[in-house]
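The other protein chains are all here in position, but one chain of the complex has been omitted.
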Amino acid sequence: MQSKQIDTIIRGGTVVTPSGTAVQDIGVSGGKISELGNAIASSAPTEIDARGLLVLPGGVDTHCHIEQMSGAGLMNADTFRTATRSAAMGGTTTTVSFAAQHAGQKMRQVVGDYAALARKGAVIDHAFHMIAADIGNDNLTEDIPALISEGHRSIKIFTTYAKVRQDDKSIIDILALARDTEALVCFHAENDGLIGHMTEKLLSEGKTAPKYHAASHPREAEIEAIDRMCRFAEFTGARIMIFHVSTREGAEIVRQARSRGVRVQAETCPHYLFMTADVLERENAARFMCSPPQRSRDDQEALWNAMADGTIELVTSDHAPYRMDASGKFAHGEDAPFNQIANGMPGLETRLPLMFDTMVSSGRLGVEAFVQLTATAPARTFGLDGKGAIVEGFDADLAIWDPEATHNYGANDLHDNAGYNPFEGTTVKGLPLHVFSRGKILVRDRSLLTEAPQGRWLPMSAVFGGVTARLV
Amino acid sequence: MQSKQIDTIIRGGTVVTPSGTAVQDIGVSGGKISELGNAIASSAPTEIDARGLLVLPGGVDTHCHIEQMSGAGLMNADTFRTATRSAAMGGTTTTVSFAAQHAGQKMRQVVGDYAALARKGAVIDHAFHMIAADIGNDNLTEDIPALISEGHRSIKIFTTYAKVRQDDKSIIDILALARDTEALVCFHAENDGLIGHMTEKLLSEGKTAPKYHAASHPREAEIEAIDRMCRFAEFTGARIMIFHVSTREGAEIVRQARSRGVRVQAETCPHYLFMTADVLERENAARFMCSPPQRSRDDQEALWNAMADGTIELVTSDHAPYRMDASGKFAHGEDAPFNQIANGMPGLETRLPLMFDTMVSSGRLGVEAFVQLTATAPARTFGLDGKGAIVEGFDADLAIWDPEATHNYGANDLHDNAGYNPFEGTTVKGLPLHVFSRGKILVRDRSLLTEAPQGRWLPMSAVFGGVTARLV
Amino acid sequence: MQSKQIDTIIRGGTVVTPSGTAVQDIGVSGGKISELGNAIASSAPTEIDARGLLVLPGGVDTHCHIEQMSGAGLMNADTFRTATRSAAMGGTTTTVSFAAQHAGQKMRQVVGDYAALARKGAVIDHAFHMIAADIGNDNLTEDIPALISEGHRSIKIFTTYAKVRQDDKSIIDILALARDTEALVCFHAENDGLIGHMTEKLLSEGKTAPKYHAASHPREAEIEAIDRMCRFAEFTGARIMIFHVSTREGAEIVRQARSRGVRVQAETCPHYLFMTADVLERENAARFMCSPPQRSRDDQEALWNAMADGTIELVTSDHAPYRMDASGKFAHGEDAPFNQIANGMPGLETRLPLMFDTMVSSGRLGVEAFVQLTATAPARTFGLDGKGAIVEGFDADLAIWDPEATHNYGANDLHDNAGYNPFEGTTVKGLPLHVFSRGKILVRDRSLLTEAPQGRWLPMSAVFGGVTARLV
Partner (left out) sequence: MQSKQIDTIIRGGTVVTPSGTAVQDIGVSGGKISELGNAIASSAPTEIDARGLLVLPGGVDTHCHIEQMSGAGLMNADTFRTATRSAAMGGTTTTVSFAAQHAGQKMRQVVGDYAALARKGAVIDHAFHMIAADIGNDNLTEDIPALISEGHRSIKIFTTYAKVRQDDKSIIDILALARDTEALVCFHAENDGLIGHMTEKLLSEGKTAPKYHAASHPREAEIEAIDRMCRFAEFTGARIMIFHVSTREGAEIVRQARSRGVRVQAETCPHYLFMTADVLERENAARFMCSPPQRSRDDQEALWNAMADGTIELVTSDHAPYRMDASGKFAHGEDAPFNQIANGMPGLETRLPLMFDTMVSSGRLGVEAFVQLTATAPARTFGLDGKGAIVEGFDADLAIWDPEATHNYGANDLHDNAGYNPFEGTTVKGLPLHVFSRGKILVRDRSLLTEAPQGRWLPMSAVFGGVTARLV
């Protein structure tokens, strides 16, 4: 019996927990879920009537770029304040963004700087992936292992992009360290040579429009690099995560690697599930440019199958906001060739409604799988204890969804700072009505109540054994 | 807050729930888990000190033969009483055994007869698979769909064994029915022709000893039949379960089928994980005869990988008890040729300790995966609501394990009626100390307290969407 | 130096031999190729100017139905005379058709009867596959092994069609015999149960039109059966041939089986390469009905890739002629349901022009591959010594092709007795101008010169080691 004061009671909602889905009440005390049950007897200062609504854990978005300086020296459009308020509006209550090292920098300083920015602005809780762009300068031997032991247990590696990419030996050296220190290594996996060859060829032929971006990042680039990273993981025994899988073959390579016992996990993103390459032939196509680029309907089917059979375990946003002006996409001019236009699009706020619409409203895989893919699995994978599930004792990060509410996305109706919505024109059914972070209500009736920087940094616990994760 | 009287409190154990593993107390009221939490304040008539122990859901064994007449007309050695007391001693609190139709019988009668036997003897809760051996005689059009709608949602089909096996068209007809009525079809999948050819050949060469049993059931027989059943499931859209996968190729076929969206699940059994074909060259090898037969170390590794990556989701016993005398294995004499010796071995009691020893004590995959494979997934797969997990409101079917206790299996130390232990000589670490069924203690300090027939029949709820099951 | 009289000299053609392709002369003596070389000095009674023409071995068509009684008791439209004259007109100089056993018949009698028919009518040389429809009655133990040793080294098995299909055990028994006696076992591989289930379902829904034929033979039926036959071949070690592979998956299964060392070969036919399933929606669709049915463009691409990488080694016609009247397709009436319309279409005459048009005229794979797939490989696979290649000492079975000649197929312009051309409306480029059988000219300037029954039966030599065949 709970003796402590209950701060908030959410009554009568359909609650999705790891133990099942049922109508029950939730009591929140001191920022934690303190009670789950039928008809909580006591009363609370705040009571929410959730009858007819779905009560879900707040989303966990483990792949987003916030207030980040790109390898090309471009600052993205969001501060932690703007990004995380957007996240909250979309039902997400935890972000993992990047502490982006550049050549010559010490990793400890990099992580410290991003942590300070987040402390100053983040509305919700958060953690960081360390982008390893320079493993010399004692970073591999000192800063990185020390930071891992302090809870920064995720490293991000690029296999492409000139200023940040790591060569194979460096990657393997990092993997060996990660294996020994229980860190997880995440990859942007595309073959740099294929991209370089095609970019050079296309530009030399005067093919500079955004639509050539897709051709410059051929599917073989992703396929090859995913295979390579899986082989390295197999060799070293390290745990890895393949970010943003976009192709049928990429998913199949991950599947086969897992069957051999390789400790590899994979994510995909809504823009691969809901867009195809032809978006790059639309007007203002720079809006849709991202890497890897969108693919085909056949790939989308394969990605859904890979989510169904457990090969792809996470869906994240890869939120990478750049404004459609000189501060962002057009830093090199309105007519810049495709390779000088920043990659990425905003997604923190749309990720969950898009997935909910298909998975819950349209019934593809169902609400439990929606929660698993967008909250529970991301939290478990990155050791974010107390997040991603509705469990007594966990943080009261909750999103109460109205499954009947609909919204038709407009040109600029998001709460980040990118200034556009790449899903303009799409109608979603099912929206987060109220959102709580550690028991505090951030969003009420789809309106933002606060932008106070109350988010806390989350250490990652020693991430556990990879392949066993998914059995539970 | 729970106002009802708490009957039992289990205090201070390490409790494995779908929400995670933590030290907490469990309150039991009216046969249900009524409370989970830290330091339950009230007291109860029965209090169990579980400090240092693991509190797990009772095991769910969805593949066991109890009081069953085989196709060859042989009654197996167990009654529901002996079988289920053995299960309880091994930490298992739910069985799914077979209602075995024979040619000419009406399915409703068959199910009724087995249900009566179970009512009379079962110490624990239970359900049935309907063995479809005769789909004419209005069974397919009347009895079976009616029984499905009443909660008998699992059908078992043999692809081999003369008197019970179904031909391909019948199998497909059943699958089409199962798809339309939300039933699950389980397969003993071995190619009858290969077995027939080899049996005839071996016998004609005078090779009649038990060791030739393995040669008479070649791995190709399983591989072929698993592929065939997966193709049928792909074609019909029905959900299927492949029983007792024993080969590397069998697991890979299931994996590939799932990647194509086929709704197939798979189980394996301890004798495939812990024995290899050479047991059939030991003395009294009839003890170890089962179908499919044991395979190789390479297959064992592949099966473990398939459990790790989610391809094999269940571990069951395939308990099939025959005494080593004229009532069982030697019904056709001590020197009967291999094809006249009953297949199967007892396993209800050893399943969980063997798996615990490797998964928990030795650390392969871990305790959460152990619970998932042996309790949660079996219960979810077959729609056994309220079973297989420690969740408030679920049945208080609990097994409290002492992770330090050890036992060296003897020649005849099990509580079933088979009269021998096929794992004689094996030492396991980790044993169920106390076992509860719907809140009632059956086993205390590893001693059986009751054999009263208190088990209840469990209807299977409409089993849900197959591939999504595993995401949660 | 050849001292014997040269009967015929073909001068200046581009000759395709196993040693390469070059302009050279060919001398023919006593029905054999007696000399190959540049500028044969002597003269001959017959001299052919082949400048600008391609001189190829006569085609070898190892899959055709001639004067055959079907399992359903229907005699097909061709006699050996009409079928083989059609073959000759299409550039084919060797056929392997079927000696079709029915239940209750002795195989020796069956083979004898067909041999007599062929002796009486065949214009070209020929051999037989024995269709094994009844292996009891001493056939498996006496007739078949004896006939194999006499040179009837090919057995055909149906896995479907009620009156002729063999069950798995019989198939395996036959494979074991074939392995021991160096015979090759050919399969019509489709799952009987799937076809039966779908046929029953479609008919019960009143879906009787020819277009439902495709649905009644789903791709899974072929895929499943090919896998099964490959597993049986793997188990027994016998050599097998999969007839008429029509699906991507079917080809991949053969490829994977070969990589495991299984002695399996495969063929496909022009109607799978040049037609898709939508032909069954055209008028008079009974014309196009065959089993397996036509598939998709994607399958066609996969079949071409499988020819390119050596997985599919033969292209045959599966010539199965039925007239569009009560003697054939409409034996059960003009409105007979699809399952009572005879399967098959004529193809002996169109096989080579269709393949030449694509492979040589359009350049897909090239003329050497054309010869290999349609003549050399069929001859070698079935041990037809002296056939299928232009080699000194081989039979002078030659086809001189005009690569520039074109023809637009008409409604009824073939020389068989089917009365229609399923490729009506197709234009081919490249046609056989002159055709020789054992040195005797049968076709001159695309006109048939003789229908005399001069063909001889060809014993099959002990077919050699399967997988090594393709290396040479």
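The letters A, B and C name the chains in turn, as written, and every chain counts its residues from 1.
Just so it is clear, a contact is a pair of C-beta atoms (placed from the backbone, for glycine too) under 8 Å apart; a residue touches a chain by one contact, two chains touch by 3 or more.
Keep in mind it's a predicted model, so treat the numbers as computed, not measured.
Peer 1: If I'm reading the header right, one chain is hidden. Which shown chains does it touch across the whole complex?
Peer 2: Taking every chain of the complex into account, the missing one touches A, C.
Peer 1: For the chain left off this view, which of C:Glu47, C:Glu200, C:Glu252 or C:Glu451 is in contact with it?
Peer 2: Answering carefully, the residue with contact to the hidden chain is C:Glu252.
Peer 1: Looking at the whole complex, which of C:Gly37, C:Gly112 or C:Gly410 touches the chain that is not displayed?
Peer 2: Answering carefully, the residue with contact to the hidden chain is C:Gly37.
Peer 1: Out of A:Gly121, A:Pro218, A:Pro337 or A:Pro353, which residue would touch the omitted chain in the full complex?
Peer 2: A:Pro218
Peer 1: Among C:Pro18, C:Gly151 or C:Gly237, which one touches the chain that has been omitted from the display?
Peer 2: From the options C:Pro18, C:Gly151 or C:Gly237, the contact with the absent chain belongs to C:Pro18.
Peer 1: Pick out which of A:Asn191, A:Ser259, A:Gln294 or A:Ser437 touches the chain that's been left out of the picture.
Peer 2: Only one listed residue reaches the unshown chain, and that is A:Asn191.
Peer 1: Could you please point out the chain C residues that touch the chain left off the display?
Peer 2: Contacting residues on chain C, toward the hidden partner: 1-3, 17-20, 22, 35-37, 40-42, 252, 255, 258-261, 305-311, 365-366, 368-369, 371-373, 389, 391-394, 464-465, 467-468, 470-472.
Peer 1: Which parts of chain A face the unshown chain closely enough to count as touching?
Peer 2: Within chain A, the residues touching the omitted chain are 167-173, 176, 191-194, 196-197, 201, 218, 220, 223-224, 227-228, 231-232, 234-235.
The rule is simple: only the chains that are shown with their structure count from here on.
Peer 1: For chain A and chain C, what is the smallest step count along a path of chains that touch one another?
Peer 2: Contact-graph shortest path, chain A to chain C, evaluates to 2.
Peer 1: Find the chain most remote from chain B, comparing centres computed as mean CA coordinates.
Peer 2: Chain centre farthest from chain B's centre: C.
Peer 1: Suppose each chain is reduced to the average of its Cα coordinates; what separation in Å results between chain B and chain C?
Peer 2: Centre separation, chain B to chain C: 51 Å.
Peer 1: Let me have the rounded angstrom distance from the C-alpha centre of chain A over to the C-alpha centre of chain B, please.
Peer 2: So the centroids are 39 Å from each other.
Peer 1: I need the residues of chain B touching at least two other chains; which ones are they?
Peer 2: In chain B, nothing touches at least two other chains.
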